[in-house]
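Coming up: chain A.
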Amino acid sequence: MTHSLLKPTRRGFLAGTTAIGGSALLGIRPASAAINWKKHAGTTLEVNLVKSPRSETLIKYLGEFQELTGIKVNAEATPEQQQRQKVVIELSSGKPSFDVVHLSYHVQKRQFEKGKWLADISGFLKDPSLTDPSLVEADFADAGMQFARDADGVLRSLPFSVDYWIIYWNKELFEAKGLKYPETFEEMVTAAEKLTDPSTNTYGFVARGLKNANTPVWTSLMLGYGAKPIGADGKLATDSKEAVEAAKLYQRLMTKAAPPGVSGFNWAEAQSAFLQGKIGMWFDGVGFAPPIENPEKSRVVGKVGYGVMPKGPSAQASGTFGDGLGVVEASTKKEAGYLFCQWAISHEMGARLLQAGAGVPFRQSILEDRKVREGVKMPAAWLDAVVGSGKISQLALPVIIPVTEFRDSFGVGLTNMIGGADPATELKKATEQFAPVLARSEG
Partner candidate 1 sequence: MASVNIQNVQKRFGAVRVIHGIDIDIQDGEFVALVGPSGCGKSTLLRMIAGLEELSDGEIRIGTREVSNLPARDRDIAMVFQNYALYPHMTVKDNMGFALKLKKAGAEETRAKVDRAASILGLESLLERYPRQLSGGQRQRVAMGRALVRDPQVFLFDEPLSNLDAKLRVQMRGEIKALHQRIGTTTIYVTHDQVEAMTMADKIVVLHDGVIEQIGAPLELYDRPANLFVAGFIGSPAMNFIRGRVEEGVFRTGNGLTLPLPQSANPATLGGRELICGVRPEHIRAVATGGIEGRVELVEGTGSEIYAKLTCKSDEIACLFRERLAVRFGDTIRIAIDPSTVHLFDIETGKRI
Partner candidate 2 sequence: MASVGMENTAARSGREKGSKPVRLAPNYWPFVIPALVVISAVIVFPWVFTLWMSAHRWTLGQEQSFIGFDNYIRLAGDARFWESLWHTLLYTVLSVVAPLFLGTLAALVFDAQFPLRGFLRGVFVMPMMATPVAIALVWTMMFHPQLGVLNYLLSLVGIGPLEWIYNQSTVIPSLVLVETWQWTPLVMLIVLGGLASIPREPYESAEIDGANAWQKFRYLTLPMIAPFLMIALIIRSIDAVKSFDIIYAMTQGGPGTASETINIYLYNTSFAYYDIGYGSAMAVIFFIAIVALSFVLLMVRQRTNWSEMEER
């Protein structure tokens, strides 16, 4: 059921990258002559977005879409957690208040499929009056298409933005200790410990410690040990040797080299700490460059390096997450909704996303476009890290319905480890607790 999606995506990803190399030439204009953008002029669309720099970019340029199509768009962006809760309640009630929905693939993919909440858009994609010729499935990173297709291979959303986890590192602190950016997990730990000096309130490493938020940190580390939370046989592998090794690494980093209170840290607290210049490395999603380079918020402007995830004992892999835009099955304005999705992932919008550092589009043609790359306002190292991560991208969370329970169950265990609990015991406990939930969800 789920394992086909969990196979390493690296090969496909690389293939996509090369195959679409030339498609960047197809031009930036989303307003291709063939598309009848005005087809649904006068319609009003309700769009439900997750609040993030990505959705903010969409909202910022919404006027262009409305001008282009004559469609009025009411876009709402709510914080991730609330959006997920509300969207599911509304969708499951059968009468959602929106036509287009922004979903986090790594959390909601399975759930949305099982609920049959999203419309089949493969037909739209083939319709030249609705779709720009540059928009072809092959242009998307492989991970994106895997996210967007359901178990039967039907396309139910358009991949919007991909999130690779990278390491933000404070070059100044590294230099002060005469350290280099780590190449392996082992080097990473040593560097983190060397950088740590509680007397000056300096710590080598920070990542999410808060329950639920911390689980992707662990599963990303697990990739370096060549393992995934759900094995190729579809069974939980969360108490495997590799899983325990990854958890031990997590524990070591978070207890020996992380600031006090890290078990309550989400990205926000971690970011605050890193921005103050007292943290050596911060491991999180790729989208945090803008605040780091903003002097209003940051004391580390220009001092930060952006590094690809170091190599683990078995593999080098970048934990990958992503979100997409889909048209709601219950909507009566599916075509208009599709037009919006298409606009949102268009070359131009994708370029804006990337250039602002707000996110990384799934479409390879954008990433490969030299002009777009030149316009990126973030440091070159950041873009290098993005591209580098893309090459070693792997899905870090299992594609199951109860992702939230998965993250909660193991997140609690990880938090407990920061408090000193034994990784193997905690993982075993969490696995036992989670197994029936997983069984129930697919039953």
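Annotations for the structure displayed:
What we mean here is this: a residue touches a chain if its C-beta (ideal position, glycine included) is under 8 Å from a C-beta of that chain, and two chains touch if they have at least 3 such contacts; residues count from 1.
With respect to how the candidates were assembled, all candidates are chains of the complex that A comes from, given by their letters.
Not measured: the values here are computed from a predicted model.
Within this complex, the numbered candidate that touches chain A among 1 or 2 is 2.
Only residues 81, 84-85, 88-89, 91-92, 111, 114-115, 117, 201, 209-212, 259-265, 269, 272-273, 276, 278, 402, 404-405, 408, 411-412, 415-416, 418-419, 433, 441 of chain A touch candidate 2 when the two sit together in their complex.
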